[in-house]
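The complex is shown incomplete by one protein chain, all other protein chains being positioned as in the whole.
Then we have chain A:
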Amino acid sequence: MTRYSAFAVAREAFRDHQGWTRAWASPEPKRKYDVIIIGAGGHGLATAYYLGKNHGIRNVAILEKGWLGGGNTGRNTTIIRSNYLQDPSAAIYEKARSLYEDLSQDLNYNVMFSPRGVMMLAQTEHEVRGYKRTAYANALQGVKTEFISPARVKEFCPIIEIRGPRYPVLGALWQARGGTARHDAVAWGYARKCSEMGMDVIQKCEVTGIRSDGGVVKGVTTNRGDIDCDKLGIVVAGHSGHVADMAGFRLPIESVALQALVSEPIKPCMDVVVMANTVHGYMSQSDKGEMVIGGGADGYNNYTQRGSFHHIEETVRALNETFPIISRLKMLRMWGGIVDMTGDRSPIISPTPLGNCFINCGWGTGGFKAIPGSGWATAEMIAKGASGPLAAEFGLDRFREGRFIDESVAAGVAH
């Protein structure tokens, strides 16, 4: 595979770009692998990558029913932050955020990580107290955040109307090293490295059954034949319930639609990410100039990748008040993804009732930011056969034992 560098770009410029090779191979599936990962979204690919990089396990296939990153990884609004309240969340999200810092170098692929700063607006007294509490918790966890005044909010983001009228800005939780990255590039960069390590990234390969013997996984059935494996990782986000059913166990998960939209491109007017959780809206500006806006999730099960229009209306209506500048903008595109919501709104990284079968799911509305850390933790679990410190608290058994990671209620955050 060609190494990407300034030198390579110059070299290719002199030979009409004839020397670039394919970023990844598209092999036929082999009969058997040490590990099969179902789902080539960010989490599945990152899991495979760290299996190879950290644990030397390279006889791995990643099976994807559609195309690379065609699930939620390629549909999200790319916010990256780690300002969570609970210790287990802060640990894994901060691990992920810190891996994002030099992911481009590590993968030799520009994932365009842009630590432009993430601001979570406090627009009610309740949020002010909540975010101050989070800032103190973050200080203890070693995550750098601070609670800032309305004046500094205005300084960071002049297009915000901080005086209300309905929801005045009372302050914000500020994470200077949060930001965004290019979503497809994260999937592509990991896939390229996996392929380079000799792993098989196989697209258009849908898993339709899971075969086991004596309570231990033996392999999968796919639309391209049976494939055997010693260990299996299920990393399929919104389709987790469906695939878990093939493996014979149930999940505390419901799949619902989450939507986002972008405006027509305008000149640069905003160089931070702003989240306004009280009104369920958040916004950043893409490199192309579009305002990228995310909304709230639907309240009912859905697999159609289309959400309810009234959620878009509510989001835009609310954001209009905080960002009057967008009131005349035309919205160009909207889309939805099917997100996997758990009972406590925190993810699951866990062994399963089926032997040698592991699952990573439940990232719901906020798992893009977690991709490198989640892959790291899931690879460790699959390699060693048991959860390591990053994954330990995210086991499936927490629902039975009542050990919830009560992040969504505690922090009042959506993404």
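Following the convention adopted for this analysis, a residue touches a chain if its C-beta (ideal position, glycine included) is under 8 Å from a C-beta of that chain, and two chains touch if they have at least 3 such contacts; residues count from 1.
One rule holds for everything that comes next: contacts and distances are computed from a predicted model.
Undergrad: So which of "Recombination protein RecR", "Dihydroorotate dehydrogenase B (NAD(+)), electron transfer subunit", "Sarcosine oxidase subunit delta" or "Putative ABC transport system ATP-binding protein" is the UniProt name of the chain that got left out?
TA: According to UniProt, the chain not displayed is called "Sarcosine oxidase subunit delta".
Undergrad: Can you tell me which of A:20, A:136 or A:309 touches the chain that was removed from the display?
TA: Within the whole complex, the residue contacting the unshown chain is A:309.
Undergrad: So which of A:117, A:241, A:351 or A:367 would be touching the chain we can't see?
TA: In the full complex, the listed residue that touches the missing chain is A:241.
Undergrad: Would you indicate which residue among A:289, A:343 or A:388 is in contact with the undisplayed chain?
TA: A:343
Undergrad: By the contact definition given up top, give the residues of chain A that touch the hidden chain.
TA: Missing-chain contacts on chain A: residues 239, 241-242, 250-255, 298-304, 306, 308-310, 343, 399-400.
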